[in-house]
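Removed: one protein chain of the complex. Kept in place: all other protein chains.
For chain A:
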Amino acid sequence: MAEFLFEDIFTVTRLDPDGKKFDRVSRIEARNEQFNVYMQLDVATDVYPMHAGDKFTMVLVPTLNLDGTPDSGFFTQAGRKTLADKYEYVMHGKLYKISEDKDTSTGQNAKVEIYASFGGLLMMLKGDPSSAANFELDQRLFLLMRKV
């Protein structure tokens, strides 16, 4: 069984916080309740429309193979059963940066930000350091999403 690097249920709070800049891509702001994880994600709304208030589950995995064999990095023709079958929206990309939250000097628990790019569609995930434990720099990631 493939290991999930991250799994959670989010609610879209806002669409395009800086104004709509692109026709077919929107940036969504989403957060969950229990972990207080905050996320910004570019979604190709042309093929997978999203609206404020939508609730969705999101998973980050290193491979789509059900048995957990590592992803080869090369695309193989579909046909086999994969993890993607259970989800509606799947993206592939790369984790390129991990950083600490810049303004946590006030105390509180330090937050860690994880940045990934899915061929230019960017993701920023902000959460507790523990949620970032499984991530590594330059890791290949699959992002799977399903509305609930």
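The rule we apply is simple: a contact is a pair of C-beta atoms (placed from the backbone, for glycine too) under 8 Å apart; a residue touches a chain by one contact, two chains touch by 3 or more; residues count from 1.
Going forward, contacts and distances are computed from a predicted model.
S.K.: Looking at UniProt, which of "Exosome complex component RRP45", "Exoribonuclease phosphorolytic domain-containing protein", "Cullin-3" or "DNA-directed RNA polymerase subunit" names the chain that isn't shown?
M.R.: UniProt lists the chain that is not shown as "DNA-directed RNA polymerase subunit".
S.K.: I need the residue numbers on chain A that touch the omitted chain, in ascending order.
M.R.: Counting over the whole complex, chain A touches the hidden chain at residues 17-19, 21-25, 27, 29, 38, 40, 42, 44, 46-48, 64, 73-75, 84, 87-94, 96-105, 110, 112-113, 115, 117-122, 124, 126, 129-130, 132-133, 135-138, 142.
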